[in-house]
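A short worksheet on the structure shown next.
All protein chains of the complex are present and in place, except for one that has been dropped.
Chain naming follows the written order as A and B, and within any one chain the residues start at number 1.
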Amino acid sequence: MRWLIGMLGLLAVMMTVVVATSLAHALHPPSNVEVIDPLRLHLEGEFVESNLGAARESDGSVTVRLLAQQYSFVPRCVTVPADTPVKFRLTSADVLHGFLLVDTNVNTMVVPGFVAEVRTRFARSGDHAMPCHEFCGLGHAGMWAQVVVVPKDQFPDSSPTQRLRCAAH
Amino acid sequence: MPRISRLALAHFWVAFGLFLPAVVLGAWQMLVRSPWSAPLADSNAYYISVSLHGTVMAYVMTTFFVMGFGYTVAATSLARPLRGRAWAWLGFGVCLVGTLIAAAVTLLGHATVLYTFYPPLLANRWYYLGVFLLVGGSMIWVVLMIVNMLGWKRDNPGKPVPLAMFAITATAYLWVWSASGVAAELLGVIGPAVFGATTQIDAGLARTLFSVTLHSIVYFWLMPAYIAFYTLLPAAAGGRLYSERMARLVFIMFLVFSLPVGMHHLFADPEHGDGFKFLQAFFTFFVVLPTLMTVFAICASLEIAGRARGGRGLFGWIRTLPWDEPMVLATGLSLVMLGLGGLGGLVNMSYAMNSMIHNTSWVTAHFHLIFGGAVVIMYFAIAYELWPQLTGRPLRSQRMARWQLWTWFVGMLILTVPWHIAGLLGQPRRVAAFDYAMPVVARWAPWVDVSVVGGAVLLVSALLLVLTLLRSQGGTRSSVIAPLRYALAVHPAARVAPALNGFALWNAMVLVLMLAAYGYPIGQFLFVLKPHSAPAYEVTRPAPQGLSP
Partner (left out) sequence: MMAAGKTTWAWRSWASLAAALVLAFVLGFMVVGRNTAGPRLGLWAAICRSIGLKPDTAPTRATAPAVVVPSDIAWTPATLATIASGDVGRGEFVALNCTVCHGAHGRSTSPDVPTLAGMDAPAIYKQLADYRSGKRDWGVMNGIALALSAQGLADVAAYYAAQPGLPFLTGRGNPFAGGSLHSADPAVRLVFAGDPSRGIAPCGSCHGPDGYKLGAPALASQDRTYLVRETAAFAQGSRRNDINEQMRTIAAGLTAAEREALAQFYARAATAD
């Protein structure tokens, strides 16, 4: 009985940590449920090819739009500034894919029919490999992309309608 | 006892007979993923192997083992023959047919969807039919467990159901609740697509329905191991069970809390809000409780045994335990792996930490350690414990059994510890081939190399297992096989509260919890969200008539 109380106490501590961090650091799992038609992504809407890439918002943040498909991410390389709020928005044109920036906790599933959104802030500049981490078919092992984080002042000043990508390297 | 033997042995031989080739595939897969070149390395072959390995280990080996164990428990703990043996054989047949169909289709390359078969990926319809038969056939087992327990209760009014039977019936109830998720997915989402009623498939709904099964199924797998902890281990160690009441509570808690928690597999998914993700994470904390209670209860029971054998001091009782008993040895090794794997599980269920490792090798390493390690090693121990009774021949030999358990333990640690690290370093899952010339991949190479060795050790261990069981079964009959002894409690209860002797109350609670935790998350796909289906992607498609592929 005492053991049971002790264990409940331990769990209560962990629970409190989860709640507290979510309040203090706004650490949440993805929570916006947006639906989209995976078949018409290239015809209209947010994920047409001319709208993919990094976009500077009016409040100084950057929104990166990526499309996942069998078997590539488009664009395959994106540059983002450090020390800036960055919002990644992804969707899939066909099957389940995964989105992971190695060495970060930017990590989400890309489910066809839904828009996945992850918000983060990169503290340091550097390259992050971006492999697909959910089995999406025979080409899954080749589905790699890249995010390049540059110092804030090296990120190009772009107009609101510009969408930036880097040359893959 | 002999009457149940053929039924039980049939189940165990299907389980272990398919287990061995699945381990071969696993060891090969570790090699293919590594910097070394492997024979027949090819994406197609790799993913077929992963599909087979996963299907056999997660669905086939486990289901057959649990069923065989359940029939044995029913026949031995209730001290009367199993009711419905003919039905049991029918169930076995249905499950076996389903298994063979699914395995054949996968081997032929038409079901390369991995054991999670996430839509919109779609396998050949025969694969799903095979899985459906396997799950459906096991429902006969579920009914038989319930019928046998209720029958005994009716004939023994007011008496407590023997703990092992109570626990295996809890497992049966858990299984039917758990399987409802994948059954709904197969019937409601995949079925229409695979039989041509629609070409569009709701990936979010499919994933959510599957998540109902995905976590609770691990408790279906785990319960036999815990039943062994509570009912076989104390006797094998020469002691008594610390508290039977606590044991009943543990199994009830597993039944109640293992189901409304599946969404922690969907933390990173965009189709659910964080409110329900939090809710299910909250209840996941509760499902940790019975494991913590079990660790305490088992240590207490072992301490009783150890001290009865002359152990003194704070830890002296550990030394005096009969470690040459496979059941005792396996428990010790299992608790070590349970501790490590459990810590990993606590990481997975906290969504802030989870986002670091979701769908990386950490996840694969975690479930190999906790399931392939802590749980499956107890399956081996149960087999060693039951084999003499089932075959009428002594185990040949205890020494080989101990070697097998040790190599499984060591191999599993060598396999999974570096694998966890590779996952922390960002290694993605389900990749057929890595280019180790890439700097980010090269960092994983040393860890992957070590894991390959672990796979090889596990292969040796699996061979030892099958050899030991075969040798034992092939030995000469002995008339001095002691009957199976279930552990007695320190304070055996003459009476037990009806709530701890039946499941009506607990099933009602499960229903309420499932409605609260999954009602809206599933309902939203049907009633709230606008259309969002994607075209199904058949992994293989039939060539049109008259055209050669």
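FYI, contacts are C-beta pairs under 8 Å (C-beta built on N, C-alpha and C of every residue); 3 or more make two chains touch, one makes a residue touch a chain.
From a predicted model like this one, the values you see are computed outputs, not experimental measurements.
**Q** Based on the whole complex, identify which of B:Phe276, B:Trp387, B:Trp444 or B:Phe503 touches the chain you can't see.
**A** Residue touching the chain left out of view: B:Phe276.
**Q** In the complete complex, which positions of chain B touch the hidden chain?
**A** 37, 40-45, 48, 108-110, 158, 199-200, 271-279, 282-283, 286, 433-435, 437-438, 441, 497-500, 505, 509, 512-513, 516, 520, 524, 528, 535, 538-544, 546-549
**Q** Which chain A residues touch the hidden chain?
**A** With respect to the unshown chain, the touching residues of chain A are 19, 22-24, 26, 28, 31-34, 39-44, 46, 48-51, 55-59, 61, 63, 67, 69-76, 85, 87, 89, 93, 117, 119, 131, 137-139, 141-146, 160-163, 168.
One rule holds for everything that comes next: only the chains that are shown with their structure count from here on.
**Q** State, to the nearest whole Å, the distance from the C-alpha centre of chain A to the C-alpha centre of chain B.
**A** 33
**Q** Using the touch rule from the top, collect the residues of chain B that touch chain A in their complex.
**A** By the definition above, chain B touches chain A via 43-44, 47, 112, 114, 118, 120-121, 202-204, 207, 266-275, 277-278, 281-282, 285-286, 288-289, 292-293, 296, 346, 350-352, 354-360, 425-426, 428-434, 438, 440, 524, 529-535, 537, 539.
**Q** List the residues on chain A that touch chain B in their complex, please.
**A** Against chain B, the touching part of chain A is residues 3-4, 7-8, 10-11, 14-15, 17-18, 21-22, 27-39, 70, 92, 94-96, 98, 100, 102-103, 105-117, 129, 131-141.
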